[in-house]
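Note that one protein chain of the assembly has been removed; the remaining protein chains are unaltered in position.
By letter and in written order, the chains are A and B; residue numbering begins at 1 in each of them.
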Amino acid sequence: MVPKMIKELFTIKKLDLSLAIFIGALLVSLIGSMRYSDPLKMVGFPEQPPSREFPLGTDSWGRDLLALLLNGIKNSVYIGATAAAIAWIIGVAIGVISGLRDGLTDEVLMLITNIVLVLPSILIMMLIAAYLKERNTFFVSLVIGLTSWPWVARAVRSQVMSLKEREFIQMSKMAGLNETKIILEDILPNMASYLFMTFVLLMSGAMIAEAGLSMIGLGLTRGVSLGIILYWAQTLDSVRRGIWWWFIPPGLCLVLLTTSLLLLSTALDEYFNPRLKGG
Amino acid sequence: MILLSAENVRAYYFLPQGVVKAVDGINLSLEKGITLGLAGESGCGKSTLVNTLLGSIKPPLRLVEGKILLDGKEISKMNISKLKKDVWGVEVSLVPQSALNALMPTKKVIDFIKDALVQHKKFSDSEILSLAKKRFEELNLDVKALYMFPHELSGGMRQRVVIAISTLLNPKLLIVDEPTSALDVSSQKQVLRTLLDLKKSGIIQSMIFVTHDIAVLRQIADKIGIMYAGKLVELSSTDNILYNPKHPYTVGLINAIVTPEPEVKRRKIMSIPGQPPNLLNPPSGCRFHTRCKFAMDICLHKEPPLLEVEGDTLVACHLFSSSKGG
Partner (left out) sequence: MSWLLLSVDNLTKIFTVGLLRKKEIVAVRDVSFQVDSGKFVSLVGESGSGKTTTAKMILKLIQPTSGKIFFEGKDVTMLNKYQDLKEYWSKVHGIFQDPYASFNPLQKVDRVLYQVFGLIKDQNVDRDKTVREALKEVGLNPEEVLGKYPHELSGGQRQRIMVARCYLIKPKLIVADEPVSMIDASTREGVIQLLSNLRDEYKTSVIFITHDLGLAYYVSDEMLIMYKGQVVERGSPDEVMDHPSSEYTKRLKADIPLLYRKWEGF
(Lines give C-alpha, C1' and ligand atoms only; values in the text may rest on other atoms or scores of the structure.)
Protein backbone atom coordinates (compact mmCIF):
# COMPACT_ATOMS: atom_id res chain seq x y z
CA MET A 1 0.00 0.00 0.00
CA VAL A 2 2.73 2.48 0.95
CA PRO A 3 4.92 2.14 -2.18
CA LYS A 4 1.80 2.49 -4.33
CA MET A 5 0.85 5.61 -2.43
CA ILE A 6 4.28 7.12 -2.93
CA LYS A 7 4.14 6.41 -6.66
CA GLU A 8 0.76 8.07 -6.92
CA LEU A 9 2.04 10.99 -4.89
CA PHE A 10 4.59 11.84 -7.52
CA THR A 11 2.02 12.12 -10.26
CA ILE A 12 0.90 15.45 -8.85
CA LYS A 13 2.79 18.12 -10.74
CA LYS A 14 2.65 20.64 -7.94
CA LEU A 15 4.42 18.21 -5.70
CA ASP A 16 7.17 17.50 -8.17
CA LEU A 17 7.73 21.20 -8.75
CA SER A 18 7.74 22.27 -5.13
CA LEU A 19 9.87 19.39 -3.98
CA ALA A 20 12.31 20.04 -6.82
CA ILE A 21 12.66 23.69 -5.91
CA PHE A 22 13.09 23.08 -2.24
CA ILE A 23 15.44 20.15 -2.40
CA GLY A 24 17.32 21.79 -5.24
CA ALA A 25 17.90 24.92 -3.20
CA LEU A 26 18.90 22.87 -0.19
CA LEU A 27 21.38 20.75 -2.12
CA VAL A 28 22.94 23.79 -3.72
CA SER A 29 23.35 25.36 -0.32
CA LEU A 30 24.81 22.22 1.23
CA ILE A 31 27.37 21.83 -1.51
CA GLY A 32 28.00 25.54 -1.62
CA SER A 33 28.55 25.85 2.10
CA MET A 34 31.11 23.10 1.95
CA ARG A 35 32.99 25.02 -0.70
CA TYR A 36 32.58 28.39 0.92
CA SER A 37 33.29 27.17 4.41
CA ASP A 38 34.03 30.53 6.00
CA PRO A 39 31.50 33.03 4.78
CA LEU A 40 32.38 35.63 7.39
CA LYS A 41 35.86 36.09 6.05
CA MET A 42 36.67 39.38 4.49
CA VAL A 43 37.65 38.64 0.93
CA GLY A 44 37.20 41.70 -1.17
CA PHE A 45 36.45 45.35 -1.38
CA PRO A 46 33.33 46.42 0.47
CA GLU A 47 30.01 47.00 -1.28
CA GLN A 48 31.07 45.77 -4.68
CA PRO A 49 28.27 44.95 -7.12
CA PRO A 50 28.14 41.45 -8.66
CA SER A 51 31.18 40.57 -10.72
CA ARG A 52 32.80 37.49 -12.11
CA GLU A 53 34.82 36.99 -8.98
CA PHE A 54 31.91 37.59 -6.62
CA PRO A 55 28.68 36.64 -8.44
CA LEU A 56 26.56 38.28 -5.74
CA GLY A 57 28.95 41.07 -4.87
CA THR A 58 30.19 41.98 -1.40
CA ASP A 59 28.68 43.54 1.69
CA SER A 60 29.90 46.47 3.78
CA TRP A 61 32.57 44.32 5.36
CA GLY A 62 33.89 42.98 2.08
CA ARG A 63 32.40 39.54 2.59
CA ASP A 64 31.32 37.35 -0.31
CA LEU A 65 27.54 37.53 -0.45
CA LEU A 66 27.23 34.29 -2.40
CA ALA A 67 29.09 32.47 0.38
CA LEU A 68 26.89 34.15 2.95
CA LEU A 69 23.75 33.24 1.03
CA LEU A 70 24.62 29.57 0.60
CA ASN A 71 25.50 29.14 4.26
CA GLY A 72 22.50 31.17 5.22
CA ILE A 73 20.08 28.96 3.34
CA LYS A 74 21.51 25.91 5.06
CA ASN A 75 21.11 27.40 8.51
CA SER A 76 17.68 28.85 7.85
CA VAL A 77 16.41 25.49 6.68
CA TYR A 78 17.99 23.82 9.71
CA ILE A 79 16.31 26.27 12.07
CA GLY A 80 13.05 25.89 10.17
CA ALA A 81 13.13 22.11 10.42
CA THR A 82 14.24 21.99 14.06
CA ALA A 83 11.71 24.56 15.20
CA ALA A 84 9.02 22.73 13.24
CA ALA A 85 9.99 19.44 14.84
CA ILE A 86 9.82 20.90 18.34
CA ALA A 87 6.48 22.60 17.75
CA TRP A 88 5.11 19.54 15.98
CA ILE A 89 5.94 17.13 18.76
CA ILE A 90 4.45 19.36 21.43
CA GLY A 91 1.39 20.31 19.38
CA VAL A 92 0.55 16.78 18.26
CA ALA A 93 1.05 15.31 21.73
CA ILE A 94 -1.16 17.89 23.39
CA GLY A 95 -3.71 17.76 20.59
CA VAL A 96 -4.04 13.98 20.73
CA ILE A 97 -4.34 13.77 24.50
CA SER A 98 -6.72 16.68 24.66
CA GLY A 99 -8.81 15.28 21.83
CA LEU A 100 -9.15 11.87 23.38
CA ARG A 101 -9.89 12.96 26.92
CA ASP A 102 -13.01 14.79 27.94
CA GLY A 103 -13.38 16.86 31.03
CA LEU A 104 -10.63 18.25 33.17
CA THR A 105 -7.61 17.08 31.17
CA ASP A 106 -9.04 18.58 28.01
CA GLU A 107 -9.92 21.89 29.68
CA VAL A 108 -6.53 22.27 31.36
CA LEU A 109 -4.60 21.47 28.19
CA MET A 110 -6.71 23.85 26.16
CA LEU A 111 -6.21 26.55 28.75
CA ILE A 112 -2.45 26.14 28.49
CA THR A 113 -2.72 26.18 24.71
CA ASN A 114 -4.76 29.35 24.70
CA ILE A 115 -2.37 31.07 27.08
CA VAL A 116 0.65 30.28 24.95
CA LEU A 117 -1.34 31.33 21.90
CA VAL A 118 -1.97 34.82 23.15
CA LEU A 119 1.40 35.34 24.77
CA PRO A 120 3.31 37.96 22.87
CA SER A 121 6.19 35.76 21.76
CA ILE A 122 8.30 38.70 20.69
CA LEU A 123 8.34 40.03 24.22
CA ILE A 124 9.23 36.64 25.62
CA MET A 125 12.04 36.31 23.15
CA MET A 126 13.31 39.77 23.95
CA LEU A 127 13.36 38.89 27.64
CA ILE A 128 15.21 35.66 26.98
CA ALA A 129 17.58 37.38 24.57
CA ALA A 130 18.43 39.87 27.23
CA TYR A 131 19.56 37.03 29.47
CA LEU A 132 21.28 34.83 26.94
CA LYS A 133 24.08 36.64 25.22
CA GLU A 134 24.96 33.69 23.03
CA ARG A 135 22.24 32.41 20.73
CA ASN A 136 23.03 29.49 18.47
CA THR A 137 20.82 27.84 15.83
CA PHE A 138 19.42 25.36 18.32
CA PHE A 139 18.39 28.06 20.75
CA VAL A 140 16.67 30.09 18.05
CA SER A 141 14.85 26.93 16.93
CA LEU A 142 13.82 26.27 20.51
CA VAL A 143 12.38 29.71 21.04
CA ILE A 144 10.42 29.60 17.80
CA GLY A 145 9.30 26.01 18.39
CA LEU A 146 8.10 26.64 21.92
CA THR A 147 5.89 29.52 20.83
CA SER A 148 4.40 28.22 17.60
CA TRP A 149 2.74 24.94 18.63
CA PRO A 150 -0.72 26.14 19.84
CA TRP A 151 -2.46 26.18 16.47
CA VAL A 152 -1.16 22.66 15.81
CA ALA A 153 -2.58 21.46 19.13
CA ARG A 154 -5.97 22.92 18.32
CA ALA A 155 -6.08 21.59 14.79
CA VAL A 156 -4.95 18.13 15.85
CA ARG A 157 -7.41 18.12 18.74
CA SER A 158 -10.39 18.83 16.50
CA GLN A 159 -9.29 16.14 14.03
CA VAL A 160 -8.91 13.62 16.84
CA MET A 161 -12.27 14.55 18.29
CA SER A 162 -14.02 13.86 15.02
CA LEU A 163 -12.00 10.70 14.30
CA LYS A 164 -12.70 9.11 17.66
CA GLU A 165 -16.42 8.98 16.88
CA ARG A 166 -15.79 6.90 13.78
CA GLU A 167 -17.00 3.36 14.10
CA PHE A 168 -13.68 1.65 13.45
CA ILE A 169 -12.22 3.27 16.54
CA GLN A 170 -15.15 1.94 18.57
CA MET A 171 -14.49 -1.50 17.08
CA SER A 172 -10.84 -1.39 18.16
CA LYS A 173 -11.94 -0.28 21.60
CA MET A 174 -14.36 -3.18 21.90
CA ALA A 175 -11.61 -5.55 20.80
CA GLY A 176 -9.82 -4.49 23.94
CA LEU A 177 -6.98 -2.52 22.34
CA ASN A 178 -5.38 -0.14 24.80
CA GLU A 179 -5.30 3.57 24.17
CA THR A 180 -1.71 3.74 22.95
CA LYS A 181 -2.34 1.11 20.32
CA ILE A 182 -5.48 2.88 19.18
CA ILE A 183 -3.55 6.15 18.86
CA LEU A 184 -0.70 4.60 16.92
CA GLU A 185 -2.68 2.26 14.67
CA ASP A 186 -6.04 3.92 14.18
CA ILE A 187 -5.83 7.60 14.90
CA LEU A 188 -2.48 8.92 13.75
CA PRO A 189 -2.33 7.04 10.42
CA ASN A 190 -5.77 8.34 9.52
CA MET A 191 -4.58 11.87 10.17
CA ALA A 192 -1.38 11.44 8.21
CA SER A 193 -2.30 14.22 5.80
CA TYR A 194 -2.85 16.62 8.64
CA LEU A 195 0.37 15.63 10.32
CA PHE A 196 2.44 16.10 7.18
CA MET A 197 0.83 19.38 6.28
CA THR A 198 1.21 20.86 9.73
CA PHE A 199 4.91 20.04 9.69
CA VAL A 200 5.43 21.65 6.32
CA LEU A 201 3.48 24.74 7.34
CA LEU A 202 5.34 24.95 10.64
CA MET A 203 8.62 24.81 8.79
CA SER A 204 7.74 27.61 6.43
CA GLY A 205 6.39 29.68 9.29
CA ALA A 206 9.52 29.04 11.35
CA MET A 207 11.80 30.23 8.58
CA ILE A 208 9.89 33.48 8.33
CA ALA A 209 9.85 33.79 12.12
CA GLU A 210 13.62 33.38 12.17
CA ALA A 211 13.98 36.14 9.62
CA GLY A 212 11.69 38.33 11.67
CA LEU A 213 13.55 37.64 14.90
CA SER A 214 16.89 38.27 13.26
CA MET A 215 15.78 41.53 11.76
CA ILE A 216 15.02 42.95 15.17
CA GLY A 217 18.36 41.75 16.44
CA LEU A 218 17.15 38.74 18.42
CA GLY A 219 18.42 36.07 16.07
CA LEU A 220 21.66 34.21 15.87
CA THR A 221 24.63 35.72 17.55
CA ARG A 222 27.02 33.45 15.73
CA GLY A 223 26.75 32.06 12.26
CA VAL A 224 24.72 33.29 9.37
CA SER A 225 21.14 32.78 8.25
CA LEU A 226 18.93 34.43 5.66
CA GLY A 227 17.46 36.54 8.43
CA ILE A 228 20.86 37.64 9.63
CA ILE A 229 21.92 38.72 6.15
CA LEU A 230 18.73 40.75 5.90
CA TYR A 231 19.42 42.18 9.32
CA TRP A 232 22.82 43.42 8.32
CA ALA A 233 21.47 44.67 5.02
CA GLN A 234 18.83 46.64 6.84
CA THR A 235 21.13 47.96 9.60
CA LEU A 236 23.60 49.22 7.02
CA ASP A 237 20.79 51.00 5.18
CA SER A 238 21.35 49.05 1.96
CA VAL A 239 17.88 49.78 0.54
CA ARG A 240 18.28 53.52 0.58
CA ARG A 241 21.81 53.25 -0.66
CA GLY A 242 20.86 51.03 -3.55
CA ILE A 243 23.00 48.04 -2.59
CA TRP A 244 20.40 45.73 -4.11
CA TRP A 245 22.69 42.69 -4.29
CA TRP A 246 22.68 42.58 -0.52
CA PHE A 247 19.00 42.48 0.31
CA ILE A 248 17.34 41.09 -2.82
CA PRO A 249 19.01 37.64 -3.06
CA PRO A 250 18.35 36.60 0.56
CA GLY A 251 14.80 37.98 0.43
CA LEU A 252 14.16 36.18 -2.83
CA CYS A 253 15.55 32.93 -1.45
CA LEU A 254 13.39 33.17 1.63
CA VAL A 255 10.33 33.73 -0.50
CA LEU A 256 11.29 30.89 -2.83
CA LEU A 257 11.86 28.42 -0.01
CA THR A 258 8.71 29.26 1.92
CA THR A 259 6.57 29.36 -1.19
CA SER A 260 7.80 25.97 -2.31
CA LEU A 261 6.92 24.62 1.13
CA LEU A 262 3.43 26.09 0.92
CA LEU A 263 3.02 24.64 -2.56
CA LEU A 264 4.13 21.30 -1.16
CA SER A 265 1.48 21.46 1.52
CA THR A 266 -1.29 22.18 -0.98
CA ALA A 267 -0.02 19.35 -3.19
CA LEU A 268 -0.15 17.02 -0.18
CA ASP A 269 -3.66 18.21 0.58
CA GLU A 270 -4.76 17.53 -2.97
CA TYR A 271 -3.24 14.08 -2.81
CA PHE A 272 -4.62 13.07 0.55
CA ASN A 273 -8.13 14.40 0.34
CA PRO A 274 -9.58 12.44 -2.57
CA ARG A 275 -7.99 9.27 -1.26
CA LEU A 276 -9.22 9.52 2.26
CA LYS A 277 -12.71 10.39 1.12
CA GLY A 278 -12.91 7.67 -1.51
CA GLY A 279 -13.24 3.95 -1.13
CA MET B 1 -46.28 11.61 -27.40
CA ILE B 2 -42.67 11.03 -26.52
CA LEU B 3 -41.07 13.68 -24.36
CA LEU B 4 -37.66 12.17 -23.78
CA SER B 5 -35.89 9.44 -25.64
CA ALA B 6 -32.52 7.88 -25.12
CA GLU B 7 -31.14 5.86 -28.01
CA ASN B 8 -28.38 3.37 -27.38
CA VAL B 9 -26.70 5.58 -24.80
CA ARG B 10 -23.29 4.60 -23.59
CA ALA B 11 -21.55 6.77 -21.01
CA TYR B 12 -18.27 5.63 -19.53
CA TYR B 13 -15.94 6.95 -16.85
CA PHE B 14 -12.36 7.05 -18.09
CA LEU B 15 -10.29 6.54 -14.95
CA PRO B 16 -6.57 5.86 -14.50
CA GLN B 17 -7.34 2.31 -13.38
CA GLY B 18 -9.56 1.54 -16.35
CA VAL B 19 -12.88 2.27 -18.01
CA VAL B 20 -16.05 2.03 -15.91
CA LYS B 21 -18.95 1.27 -18.22
CA ALA B 22 -21.52 2.88 -15.99
CA VAL B 23 -24.25 3.24 -18.62
CA ASP B 24 -23.89 0.68 -21.35
CA GLY B 25 -26.44 0.72 -24.12
CA ILE B 26 -29.60 2.15 -22.62
CA ASN B 27 -32.70 2.62 -24.76
CA LEU B 28 -35.68 4.25 -23.22
CA SER B 29 -38.50 6.60 -24.05
CA LEU B 30 -40.71 8.59 -21.76
CA GLU B 31 -44.17 9.73 -22.82
CA LYS B 32 -45.76 12.99 -21.79
CA GLY B 33 -47.75 12.71 -18.60
CA ILE B 34 -45.95 9.65 -17.32
CA THR B 35 -43.95 9.20 -14.15
CA LEU B 36 -41.15 6.73 -14.72
CA GLY B 37 -39.46 5.12 -11.77
CA LEU B 38 -35.85 4.06 -12.25
CA ALA B 39 -34.98 1.41 -9.72
CA GLY B 40 -31.67 -0.22 -9.04
CA GLU B 41 -29.12 -0.85 -6.35
CA SER B 42 -25.59 0.34 -5.75
CA GLY B 43 -23.45 0.58 -8.84
CA CYS B 44 -26.28 0.08 -11.33
CA GLY B 45 -25.57 3.38 -13.04
CA LYS B 46 -28.87 5.13 -12.44
CA SER B 47 -27.34 8.38 -11.18
CA THR B 48 -24.93 8.42 -14.12
CA LEU B 49 -27.84 7.80 -16.49
CA VAL B 50 -29.74 10.70 -15.03
CA ASN B 51 -26.84 13.09 -15.50
CA THR B 52 -26.37 11.81 -19.03
CA LEU B 53 -30.04 12.36 -19.84
CA LEU B 54 -29.60 15.97 -18.84
CA GLY B 55 -26.47 16.44 -20.85
CA SER B 56 -24.50 17.05 -17.65
CA ILE B 57 -21.43 15.16 -18.77
CA LYS B 58 -18.09 16.19 -17.34
CA PRO B 59 -14.78 14.37 -17.51
CA PRO B 60 -13.91 11.69 -16.54
CA LEU B 61 -17.42 10.86 -17.78
CA ARG B 62 -17.84 10.82 -21.54
CA LEU B 63 -20.75 10.09 -23.82
CA VAL B 64 -19.30 7.37 -25.96
CA GLU B 65 -22.30 6.62 -28.09
CA GLY B 66 -25.97 7.39 -28.53
CA LYS B 67 -28.22 10.40 -28.47
CA ILE B 68 -30.73 11.94 -26.15
CA LEU B 69 -33.72 13.85 -27.48
CA LEU B 70 -35.83 16.10 -25.30
CA ASP B 71 -39.02 17.19 -27.01
CA GLY B 72 -37.33 16.67 -30.35
CA LYS B 73 -34.19 18.64 -29.49
CA GLU B 74 -30.90 16.80 -29.38
CA ILE B 75 -29.57 17.41 -25.85
CA SER B 76 -26.54 15.24 -26.34
CA LYS B 77 -25.11 17.66 -28.89
CA MET B 78 -25.61 20.92 -26.97
CA ASN B 79 -22.78 22.61 -25.12
CA ILE B 80 -22.93 23.33 -21.42
CA SER B 81 -23.60 27.05 -21.62
CA LYS B 82 -26.58 26.58 -23.93
CA LEU B 83 -27.89 23.85 -21.68
CA LYS B 84 -27.52 26.09 -18.62
CA LYS B 85 -29.37 28.95 -20.21
CA ASP B 86 -32.14 27.35 -22.22
CA VAL B 87 -32.61 23.81 -21.03
CA TRP B 88 -31.80 23.29 -17.36
CA GLY B 89 -34.53 24.70 -15.17
CA VAL B 90 -36.56 25.64 -18.22
CA GLU B 91 -37.23 22.41 -20.10
CA VAL B 92 -35.90 19.88 -17.63
CA SER B 93 -34.86 20.11 -14.00
CA LEU B 94 -32.82 17.77 -11.85
CA VAL B 95 -33.07 17.52 -8.09
CA PRO B 96 -29.91 15.55 -7.29
CA GLN B 97 -29.22 13.36 -4.28
CA SER B 98 -28.89 15.31 -1.05
CA ALA B 99 -30.12 18.47 -2.72
CA LEU B 100 -31.61 19.36 0.62
CA ASN B 101 -28.09 19.96 1.82
CA ALA B 102 -27.16 22.06 -1.19
CA LEU B 103 -28.95 25.20 -0.09
CA MET B 104 -26.51 27.89 0.86
CA PRO B 105 -26.75 28.15 4.64
CA THR B 106 -26.20 31.89 4.68
CA LYS B 107 -28.93 32.82 2.23
CA LYS B 108 -32.61 33.04 2.83
CA VAL B 109 -34.74 30.92 0.55
CA ILE B 110 -36.06 33.90 -1.41
CA ASP B 111 -32.54 35.12 -2.13
CA PHE B 112 -31.60 31.69 -3.37
CA ILE B 113 -34.58 31.77 -5.71
CA LYS B 114 -33.53 35.15 -7.06
CA ASP B 115 -30.06 33.86 -7.81
CA ALA B 116 -31.41 30.76 -9.48
CA LEU B 117 -33.87 32.52 -11.76
CA VAL B 118 -31.57 35.30 -12.88
CA GLN B 119 -29.67 32.81 -15.03
CA HIS B 120 -32.57 32.30 -17.34
CA LYS B 121 -34.63 35.46 -17.69
CA LYS B 122 -34.53 39.00 -16.48
CA PHE B 123 -37.12 39.03 -13.72
CA SER B 124 -37.77 41.95 -11.44
CA ASP B 125 -37.64 41.30 -7.71
CA SER B 126 -41.38 41.72 -7.34
CA GLU B 127 -42.06 39.32 -10.21
CA ILE B 128 -39.89 36.70 -8.56
CA LEU B 129 -41.59 37.18 -5.21
CA SER B 130 -45.09 36.86 -6.58
CA LEU B 131 -44.12 33.83 -8.67
CA ALA B 132 -42.56 32.15 -5.66
CA LYS B 133 -45.49 32.95 -3.37
CA LYS B 134 -48.04 31.70 -5.85
CA ARG B 135 -46.12 28.47 -6.43
CA PHE B 136 -45.66 27.81 -2.73
CA GLU B 137 -49.36 28.25 -2.14
CA GLU B 138 -50.16 25.89 -5.00
CA LEU B 139 -47.99 23.25 -3.42
CA ASN B 140 -49.24 23.77 0.12
CA LEU B 141 -45.92 25.08 1.30
CA ASP B 142 -45.87 27.66 4.04
CA VAL B 143 -45.07 31.01 2.38
CA LYS B 144 -43.19 32.05 5.50
CA ALA B 145 -40.49 29.58 4.48
CA LEU B 146 -39.42 32.02 1.78
CA TYR B 147 -37.98 34.30 4.41
CA MET B 148 -36.21 31.60 6.40
CA PHE B 149 -32.71 30.21 6.32
CA PRO B 150 -32.27 26.58 5.26
CA HIS B 151 -31.29 25.38 8.72
CA GLU B 152 -34.53 26.70 10.12
CA LEU B 153 -36.47 24.23 8.00
CA SER B 154 -36.85 20.51 8.62
CA GLY B 155 -35.29 18.03 6.19
CA GLY B 156 -38.60 17.25 4.56
CA MET B 157 -39.48 20.91 4.21
CA ARG B 158 -36.11 21.71 2.68
CA GLN B 159 -36.53 19.00 0.10
CA ARG B 160 -39.98 20.27 -0.84
CA VAL B 161 -38.61 23.81 -1.11
CA VAL B 162 -35.82 22.62 -3.41
CA ILE B 163 -38.35 20.80 -5.55
CA ALA B 164 -40.56 23.89 -5.71
CA ILE B 165 -37.63 26.10 -6.70
CA SER B 166 -36.41 23.75 -9.41
CA THR B 167 -39.84 23.76 -11.02
CA LEU B 168 -40.58 27.49 -10.83
CA LEU B 169 -40.22 27.89 -14.56
CA ASN B 170 -42.50 24.95 -15.28
CA PRO B 171 -40.04 22.55 -16.88
CA LYS B 172 -41.67 19.82 -18.90
CA LEU B 173 -39.63 17.10 -17.20
CA LEU B 174 -38.55 16.79 -13.59
CA ILE B 175 -35.91 14.29 -12.60
CA VAL B 176 -35.47 13.50 -8.92
CA ASP B 177 -32.60 11.33 -7.67
CA GLU B 178 -33.24 9.60 -4.34
CA PRO B 179 -35.20 12.56 -2.98
CA THR B 180 -36.44 10.81 0.14
CA SER B 181 -33.71 8.38 1.17
CA ALA B 182 -32.42 10.60 3.95
CA LEU B 183 -35.87 11.44 5.31
CA ASP B 184 -38.07 9.74 7.86
CA VAL B 185 -41.23 8.06 6.55
CA SER B 186 -43.58 10.90 7.41
CA SER B 187 -41.45 13.54 5.67
CA GLN B 188 -41.08 11.13 2.78
CA LYS B 189 -44.83 10.93 2.36
CA GLN B 190 -45.10 14.71 2.30
CA VAL B 191 -42.40 15.04 -0.36
CA LEU B 192 -44.07 12.39 -2.48
CA ARG B 193 -47.35 14.24 -2.09
CA THR B 194 -45.67 17.44 -3.31
CA LEU B 195 -44.29 15.63 -6.35
CA LEU B 196 -47.70 14.22 -7.14
CA ASP B 197 -49.30 17.68 -6.81
CA LEU B 198 -46.73 19.09 -9.21
CA LYS B 199 -47.85 16.65 -11.82
CA LYS B 200 -51.57 16.81 -11.15
CA SER B 201 -51.60 20.58 -11.42
CA GLY B 202 -49.77 20.47 -14.73
CA ILE B 203 -46.72 22.38 -13.56
CA ILE B 204 -44.60 19.54 -14.88
CA GLN B 205 -45.62 17.04 -17.53
CA SER B 206 -43.46 14.04 -16.81
CA MET B 207 -41.19 12.85 -14.05
CA ILE B 208 -38.32 10.43 -13.65
CA PHE B 209 -37.94 9.21 -10.09
CA VAL B 210 -34.68 7.43 -9.30
CA THR B 211 -34.50 5.27 -6.20
CA HIS B 212 -33.66 1.88 -4.80
CA ASP B 213 -36.97 1.72 -2.91
CA ILE B 214 -39.59 0.02 -5.07
CA ALA B 215 -42.32 0.42 -2.48
CA VAL B 216 -41.97 4.20 -2.88
CA LEU B 217 -42.22 3.89 -6.66
CA ARG B 218 -45.35 1.84 -6.27
CA GLN B 219 -47.02 4.89 -4.77
CA ILE B 220 -46.23 7.37 -7.49
CA ALA B 221 -44.81 5.78 -10.63
CA ASP B 222 -46.80 4.75 -13.70
CA LYS B 223 -43.95 2.77 -15.17
CA ILE B 224 -40.88 1.25 -13.58
CA GLY B 225 -37.51 0.55 -15.19
CA ILE B 226 -35.11 -1.80 -13.44
CA MET B 227 -31.39 -1.20 -13.89
CA TYR B 228 -28.57 -3.59 -13.16
CA ALA B 229 -24.87 -3.05 -13.74
CA GLY B 230 -25.30 -0.30 -16.30
CA LYS B 231 -28.08 -2.00 -18.23
CA LEU B 232 -31.83 -1.68 -18.34
CA VAL B 233 -33.12 -5.19 -17.62
CA GLU B 234 -36.86 -4.65 -17.43
CA LEU B 235 -39.29 -1.84 -18.18
CA SER B 236 -43.04 -2.09 -17.70
CA SER B 237 -46.08 -0.68 -15.95
CA THR B 238 -45.94 -0.57 -12.17
CA ASP B 239 -48.60 -3.24 -11.81
CA ASN B 240 -46.77 -5.57 -14.17
CA ILE B 241 -43.50 -5.16 -12.30
CA LEU B 242 -45.17 -5.85 -8.96
CA TYR B 243 -47.53 -8.66 -9.86
CA ASN B 244 -45.81 -10.22 -12.84
CA PRO B 245 -42.07 -9.50 -12.75
CA LYS B 246 -40.19 -11.25 -15.53
CA HIS B 247 -36.46 -10.72 -15.17
CA PRO B 248 -34.92 -12.87 -12.41
CA TYR B 249 -33.30 -9.78 -10.92
CA THR B 250 -36.67 -8.01 -10.75
CA VAL B 251 -38.16 -11.06 -9.09
CA GLY B 252 -35.31 -11.09 -6.58
CA LEU B 253 -35.71 -7.37 -5.85
CA ILE B 254 -39.45 -7.64 -5.26
CA ASN B 255 -38.98 -10.65 -3.02
CA ALA B 256 -36.43 -8.83 -0.91
CA ILE B 257 -38.84 -6.03 -0.02
CA VAL B 258 -40.03 -6.03 3.56
CA THR B 259 -43.31 -4.29 4.22
CA PRO B 260 -45.72 -5.27 6.98
CA GLU B 261 -48.31 -6.71 4.59
CA PRO B 262 -49.91 -10.16 4.60
CA GLU B 263 -48.65 -10.85 1.06
CA VAL B 264 -45.08 -10.28 2.21
CA LYS B 265 -45.70 -12.30 5.33
CA ARG B 266 -46.74 -15.26 3.24
CA ARG B 267 -43.63 -15.37 1.17
CA LYS B 268 -40.59 -15.07 3.44
CA ILE B 269 -37.92 -12.41 2.96
CA MET B 270 -35.43 -13.53 0.39
CA SER B 271 -32.15 -12.32 -0.91
CA ILE B 272 -30.06 -12.61 -4.03
CA PRO B 273 -26.69 -14.28 -3.41
CA GLY B 274 -23.48 -12.46 -4.32
CA GLN B 275 -23.12 -8.76 -5.00
CA PRO B 276 -23.34 -6.39 -7.98
CA PRO B 277 -20.33 -6.61 -10.28
CA ASN B 278 -17.46 -4.19 -10.54
CA LEU B 279 -18.14 -2.15 -13.65
CA LEU B 280 -14.43 -1.93 -14.42
CA ASN B 281 -14.61 -5.58 -15.35
CA PRO B 282 -18.22 -6.70 -15.74
CA PRO B 283 -19.13 -10.34 -16.31
CA SER B 284 -19.30 -11.55 -19.91
CA GLY B 285 -22.64 -12.05 -21.62
CA CYS B 286 -25.54 -11.22 -19.34
CA ARG B 287 -24.18 -9.22 -16.42
CA PHE B 288 -26.55 -10.89 -14.01
CA HIS B 289 -25.60 -14.47 -14.88
CA THR B 290 -23.23 -14.87 -11.91
CA ARG B 291 -26.11 -14.48 -9.47
CA CYS B 292 -28.97 -15.93 -11.49
CA LYS B 293 -30.38 -19.31 -10.62
CA PHE B 294 -31.80 -19.67 -14.13
CA ALA B 295 -28.49 -19.03 -15.88
CA MET B 296 -28.11 -21.03 -19.07
CA ASP B 297 -25.11 -21.58 -21.26
CA ILE B 298 -26.04 -18.73 -23.58
CA CYS B 299 -26.15 -16.30 -20.65
CA LEU B 300 -22.40 -16.57 -20.19
CA HIS B 301 -21.59 -15.66 -23.76
CA LYS B 302 -24.28 -13.48 -25.25
CA GLU B 303 -25.78 -10.30 -23.88
CA PRO B 304 -29.57 -10.51 -23.95
CA PRO B 305 -31.18 -7.71 -25.98
CA LEU B 306 -34.01 -5.62 -24.54
CA LEU B 307 -37.08 -7.05 -26.25
CA GLU B 308 -40.78 -6.44 -26.02
CA VAL B 309 -42.80 -9.31 -24.60
CA GLU B 310 -46.45 -9.70 -23.60
CA GLY B 311 -48.21 -6.89 -21.86
CA ASP B 312 -46.08 -3.97 -23.00
CA THR B 313 -43.10 -5.21 -21.07
CA LEU B 314 -39.49 -4.85 -22.16
CA VAL B 315 -37.13 -7.49 -20.77
CA ALA B 316 -33.47 -8.21 -21.40
CA CYS B 317 -33.25 -11.89 -20.55
CA HIS B 318 -32.55 -15.02 -22.56
CA LEU B 319 -35.46 -16.75 -20.83
CA PHE B 320 -37.71 -14.50 -22.86
CA SER B 321 -35.85 -13.85 -26.09
CA SER B 322 -37.31 -15.60 -29.08
CA SER B 323 -33.91 -16.72 -30.31
CA LYS B 324 -32.82 -19.27 -27.75
CA GLY B 325 -29.46 -20.90 -28.23
CA GLY B 326 -28.52 -18.35 -30.91
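Here is the rule we use: a residue touches a chain if its C-beta (ideal position, glycine included) is under 8 Å from a C-beta of that chain, and two chains touch if they have at least 3 such contacts.
The model shown is predicted, which means the values in this text are computed figures rather than measured ones.
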Handout entry: Contact residue for the chain not shown (choose from B:P59, B:P105 or B:P273)
Key = B:P273
Fill in the blank from the handout: Per the whole complex, from A:S37, A:S51, A:Q170 or A:T235 the residue touching the absent chain is A:Q170
Completion exercise
Touch assignment to the omitted chain, from B:I2, B:L63, B:A116 or B:A215, lands on B:A215
Fill in the blank from the handout: In the whole complex, of B:V109, B:I128 or B:L253, the residue touching the missing chain would be B:L253
Exercise for the section: Just the residue numbers, please: which parts of chain B touch the chain that's not shown? Expected result: 41-42, 184-186, 188-189, 192-193, 196, 212-216, 218-220, 242, 252-254, 256-261, 263-265, 269-273, 275-276
Fill in the blank from the handout: On chain A, the omitted chain is touched by residues 1, 166-168, 170-178, 185-186, 189-190, 276, 278-279
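The definition used in the following text is that only the chains that are shown with their structure count from here on.
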Problem - Geometric centre distance via CA averages, chain B-chain A, whole Å - result: 52
